[in-house]
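One structure is given below, represented as structure tokens, and several questions about it will come after.
Apart from one protein chain that is not included, each protein chain of the complex appears where it belongs.
Now for chain A:
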Amino acid sequence: MNDMTPVNRKLGTMQDLKISARGVQVYYGDNHAIKDVSVDIAHKTVTAFIGPSGCGKSTFLRCINRMNDTIDVARVEGDILIDGEDIYDPKVDPVQLRAKVGMVFQKPNPFPKSIYDNVAYGPKIHGLARNKAELDEIVEKSLRKAALWNEAKDRLNAPGTGLSGGQQQRLCIARAIATAPEVLLMDEPCSALDPIATAQVEELIDELRQSFSVVIVTHSMQQAARVSQKTAFFHLGNLVEYDDTDKIFTNPQDSRTESYISGRIG
């Protein structure tokens, strides 16, 4: 098993550009967490953010669905466009944005409700289903996409918190895709999972690429190499290098990137 060898990948061209960030700065109080980051994320690709702890990759990810708004001291400058629309425009309601940009968190965090209610919650509040039958269909489709249907179909009324860690994370993915988002943000989705569950989630990410553009933050370079087509390397709040994944891992342009992927820093 040679994890570091990138697989062959077909890249979307820059025509189907999904997210485009220009000069993004993030401050936590006096702390300048993200320094002038500009990045273009293509549609229907998996983009990985890698870098040492505290380099700002999660912070940047949370800018894309404005989850940083919930932190009082956080301040975001610069432009982030999704489909050409500035998501930090005062007219944009972050709640509406988050229906379009789903998120999966580091720690599995299912609601303390039944598996069914976990998945159905998003469609319910966004009014995506007109009746119970439609809702059932959405739940089934989401659970199938998240590769959880076979394990969960007989226990849809069991509490989601009773599942194993890997199942819980897949439930969270099902919950995120149930609202039919266009972008899926994943903040270290496998850091709390064992290797088998990790493999399942990674397989899932690869499948999700068919319908969404996926942005994944990861500590594991192997994971980035395995699942992503594009990789961005962050260091101390700067975007150091952003390119095709195989290029980053085989022929990095920046010496810091090289040091990091060869294990000398970070």
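In this text, contacts are C-beta pairs under 8 Å (C-beta built on N, C-alpha and C of every residue); 3 or more make two chains touch, one makes a residue touch a chain; residues count from 1.
As a convention for this text, contacts and distances are computed from a predicted model.
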Listed names "Acyl carrier protein", "Phosphate transport system permease protein PstA", "Carbon-phosphorus lyase complex subunit PhnI" or "NADH dehydrogenase subunit E", matching UniProt entry of the absent chain: "Phosphate transport system permease protein PstA"
Option touching the unshown chain, where A:A21, A:I82 or A:A99 are the choices: A:A99
Option from A:P52, A:G78 or A:P159 whose C-beta touches the chain left out: A:P159
Hidden partner chain, residues of chain A it touches: 65, 67, 70, 72, 95-99, 102-105, 107, 109-112, 121-122, 125-126, 159, 161, 172, 175-176, 178-179
